[in-house]
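Apart from one protein chain that is not included, each protein chain of the complex appears where it belongs.
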Amino acid sequence: MAIEIPLLILLVLTAAGAILVKDLIAAVLILGSYSFALALVWALVGAVDVAFVEAVVGAGLATVFFLLTLFRTNEKDRQIRRPPVPWTAIVGLPLLGLLLLFGAGDLPTFGDVNSPASTHISPVYLESSLEDTRTPNVVTAVLMDYRSFDTLVETIVIFTAGIACALLLRKGGS
Amino acid sequence: MIQPHDSAIVRTLGRIIIPVSQLFGIYVLMFGQYGPGGGFVGGVVFAASMIMAILIFGVDSTDSNLARKILHGDGVGLLIFAGVGGLCLIGGGQFLNYSYLQIPNLDEPSQHFVGILLTQIGVAVDVAVTGVSIAISLSFEEDVTRSEEASNG
Amino acid sequence: MVELLQTLLQRPNFIVFVILFLWGIYIMAAHPNFVKKLIGLYIVQTSAIFFLVAFSAKEGATVPIIPDGETVVNALNYANPLPHVLTVTAIVVQVATLGVSLALVTAIYRHFGSLEEDEILEQLDEQ
Partner (left out) sequence: MSSNLPMLLFLIPFVVGVAIPTVTVKRRALCPIIALGTVSVMVLLAIANLHVVQTKGPIEYALGGWGAPIGIAWLDDSLAAVVILAICMAALLSLIYGQVTVSSEHKKSMQYYTLILILLSGLVGIVFAADLFNVFVFLEVAALTGYALVGAGGGKASLYAFRYLLLGSFGATLYLLGLGHLYVATGTLNMADLAVRIPEILTSTAVVSGLIYIFLGLSIKMALIPLHSWLPDAYVNAPSAVSPLLASTVTKVALVAWVRIEYSLIAPNVEVGHVPVLVVLEELGVLAALIGGALALIQTDLKRMFAYGGVSHIGLILIGVSLGNTTGFTGGMFYLINDMFMQAALFMIAGILLHYHGARTLDDIRDTARFSPWLTGSLVVAAIAMVGLPPTGGFFGKWNIILGALEAQHYVAAFAVLGSTLLTLAYFLKIFASWFFQPQAGDTAAVELSGASRISLGIISITMIALGLSSDSVFQLLLATVNSGGV
């Protein structure tokens, strides 16, 4: 818990930087460091696989995509004048915030060993993955075997993104 | 299209780093069942190395050969994944039920192990190809017609 | 109310999640620059993932990778793997969405020559 607090503060600070900095390239690079801070937090919580993916995908690939776009377009957030805040945001945000706090009331505490999420199905994965699949990394076993169909569909999502980018940007492609 | 970078430092460093990161990508992919990593991470690392090659040496250079050629296999990764599932269907089980992969001399957990490995490879190929493809699409300039055939299979 | 504040202060994770989530939504809705909107969207998505991962932790548990030679596995010793799986999937979906949205941003820039929403809306009004 003690190391976590500075990391969480770093997280908020980097997010603030990415939002507030006017130079878009700098903002995107700060966003990359936000991803990296996030990866550190997750590694601390014990989610190494998620941390690895976030570090590689979030801090790496996403930043590269952002930068490539900025090279082809405009690097400055000009912001000539501040537009009025849309009324949907004025009404919606406080409501959403209240809903978030409302929902927090009954959530189990952080690290609760007896929460339904820790007791209902997940022990099955942990206890039988080695016998079922000879795979010590339980996350990989669940990702590619117990719930492999989700992974297939998600691979379709990536493929679709590739095709979609080609359709949108390559003139007369194919 | 993307022009080659003319700094000697960048080019030399690129020559060293790119093969290393490709090796690392393959290592992460193969080691995914024992430690953190797996198909996604391996694929992304591999894609990153190829994007680096394209950014440093340009699309048309021989150093970016791999990145260019890999684009021909747009759906191969997905077809590997779906193919493993299809083999399970043909073997008489449900889709993606690795117990029905007809591999001789293997007990059931090992079949699952092989199934996981094959599908990981499928995911990695798909992620790597798509990552490079999106990067190339994003860096396309408006009035380019020449290098289109080279970049899209 | 006091009770609620007390539970909140025990959960710094949750407070950070709420801050990032709401701020990201605000930027998505109110900021005129498209790239900044996408940065907002990215922060919203990662904060939702952050929420999910935080609940995978168990007191005294370690990473869900079973060491060599362990034959009888006690589930209490390992973090809950399912949220990790969901979030890995969600992160990859998120980056795919990011790719498509950046492609759309580039297409918008090619057509309108701008990334600012108010400038583009002015152009549309003139037509």
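To keep things simple, chains are lettered A, B and C as they appear, and every chain counts its residues starting from 1.
Following the convention adopted for this analysis, a residue touches a chain if its C-beta (ideal position, glycine included) is under 8 Å from a C-beta of that chain, and two chains touch if they have at least 3 such contacts.
Values in this document were obtained by computation on a predicted structure and should not be read as measured data.
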item: Chains in view touching the one left out; value: A, B, C
item: Residues of chain B (touch criterion as defined above) contacting the omitted chain; value: 72-75, 78-79, 82, 85-86, 89, 93-100, 153
item: In chain C, positions touching the absent partner; value: 25, 28, 34, 37, 41, 44-45, 48-49, 51-52, 55, 82-83, 86, 89-90, 93, 96-97, 100-101, 103-105, 107-108, 111-112, 120, 124
item: Sites on chain A contacted by the missing partner chain, in the whole complex; value: 99-100, 102-108, 115-122, 124-125, 145-150, 153-154, 156-157, 159-161, 163-164, 166-168, 170, 172-174
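Everything below uses one rule, namely that only the chains that are shown with their structure count from here on.
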item: Chain pair showing more contacts of the two, A-B and A-C; value: A-C
item: Chain nearest the overall C-alpha centroid of the shown protein atoms; value: A
item: Whole-Å separation of chain centres (CA-atom averages), chain B against chain C; value: 25
item: Whole-Å gap between the CA centroids of chain A and chain B; value: 22
item: Inter-centroid spacing, chain C versus chain A (mean Cα positions, whole Å); value: 4
item: Set of chain B residues in contact with two or more other chains; value: 34-36, 40, 127, 130, 134, 137-138, 142
item: Residue numbers of chain C (touch at least two other chains); value: 63, 65, 88, 92, 96, 99, 102-103, 106
item: Chain A to chain B touching residues, read off their complex; value: 48-49, 51-53, 56-57, 60-61, 64-65, 68-69, 71-72, 131-137, 139-141, 143-145, 148-149, 151-152, 155-156, 158-159, 161-163, 165-166, 168-174
item: Chain C residues touching chain B - in the complex, by the definition given at the top; value: 63, 65, 88, 92, 96, 99, 102-103, 106, 110
item: Footprint of chain A on chain B - complex, ascending; value: 32-41, 44-45, 47-48, 51, 74-75, 77-78, 81-82, 85, 95-96, 98, 109-110, 112-113, 115-116, 119-120, 122-123, 126-127, 129-131, 133-135, 137-145, 148, 151-152
